[in-house]
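Provided herewith is a single structure, encoded as structure tokens, for subsequent inquiry.
Here the complex is missing a single protein chain, while all its other protein chains stay put.
We call the chains A, B, C and D, going by the order they appear; numbering starts again at 1 in every chain.
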Amino acid sequence: MLIQRVEDTLVCTTRHEGLGHMHLRIVRDAKGSLSVAVDPVGAHKGNWVFTVSGSAARYAAQNFEILTDLTICGIIDHWDEAEGPGKN
Amino acid sequence: MLIQRVEDTLVCTTRHEGLGHMHLRIVRDAKGSLSVAVDPVGAHKGNWVFTVSGSAARYAAQNFEILTDLTICGIIDHWDEAEGPGKN
Amino acid sequence: MLIQRVEDTLVCTTRHEGLGHMHLRIVRDAKGSLSVAVDPVGAHKGNWVFTVSGSAARYAAQNFEILTDLTICGIIDHWDEAEGPGKN
Amino acid sequence: MLIQRVEDTLVCTTRHEGLGHMHLRIVRDAKGSLSVAVDPVGAHKGNWVFTVSGSAARYAAQNFEILTDLTICGIIDHWDEAEGPGKN
Partner (left out) sequence: MLIQRVEDTLVCTTRHEGLGHMHLRIVRDAKGSLSVAVDPVGAHKGNWVFTVSGSAARYAAQNFEILTDLTICGIIDHWDEAEGPGKN
């Protein structure tokens, strides 16, 4: 799974019906690359999260046929961008 | 999912019959790399889209046996290449 | 899907029987990285092709149990390495 | 499979119920990139491990529906970061 930070919510008026009403978040990884993830856990802007990719992302979206390859699985309690996990 | 921009339509006279009549778009990511995506949503040249990869791309192409590993899922309403999502 | 150019045919006397008699091509991407792809469409050295990866590559090889993760799906009609698609 | 080193345990109070009680480890690869892996073998901080990705990660987690794309499969007996495998 990848460690990424929620940047914003993605707005798409024209989108595939297979996405249903899933929330889409723009997430940024440590190298600055942006991706789009489905969010079933309710993450907020600025949260550090970890995301699952591949076919597991569909299980994580609670419907194996949902059109996703990246899904947020958890919000990390403590994360320091420079040092990694904080003092837990 | 990845954020990419539609560059053009791909023309292939010799192609695998398993692709049927699907439209193929050339898409470019933030680093300039080009890929080819199946397009079931009707994106145009210059549109910023997000694409799904892996086995989910086949679900998104509306036929699990379609020969694709990258499918356009939605057209992003506002996108600024330098700043990411615009003021929604 | 990726855009790659056929460099050569790969010769392997010792190979997994699960590959059957499939033709194997060495393909090069825009960054110069080499990969090996199964070729069901009959591409020639120098052709620009697009290839499908992941589990879709097995469908494209016409046998879901074929041992491939990269299969050539089509030969691109016009491609200019520096400029992308030519004037179609 | 990838060769990575266990950095720490990941703590997430808000996490997807599909992860059950699996231990999550932060692992670092040779280039310094961090990922999160499910750990069914009981690795400790500082161990060099090898991890399996993709759908095999779900088999390795002992439950095909577990929400993982990276699972620790073994602890490497001898590993030298600069030289690779030690004198076995």
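Following the convention adopted for this analysis, contacts are C-beta pairs under 8 Å (C-beta built on N, C-alpha and C of every residue); 3 or more make two chains touch, one makes a residue touch a chain.
Just so it is clear, the structure is predicted and the values come from calculations on it, not from any experiment.
Participant: State which residues belonging to subunit D touch the missing partner chain.
Facilitator: Touch with the absent chain occurs at residues 1-3, 30, 40-42, 50, 52-57, 59-60, 71, 73-78, 84-85, 88.
Participant: Hey, which subunit C residues sit against the chain that's not shown?
Facilitator: 7-16, 18-19, 24, 26, 33-37, 53-55, 57-58, 65-70
Here, only the chains that are shown with their structure count from here on.
Participant: Between subunit A and subunit B, what is the gap in Å from one C-alpha centre to the other?
Facilitator: 20
Participant: Got the subunit D residues that touch at least 2 other chains?
Facilitator: none
Participant: When you draw the chains as points and link the ones that touch, which shape shows up: line, ring, star, complete, or other?
Facilitator: line
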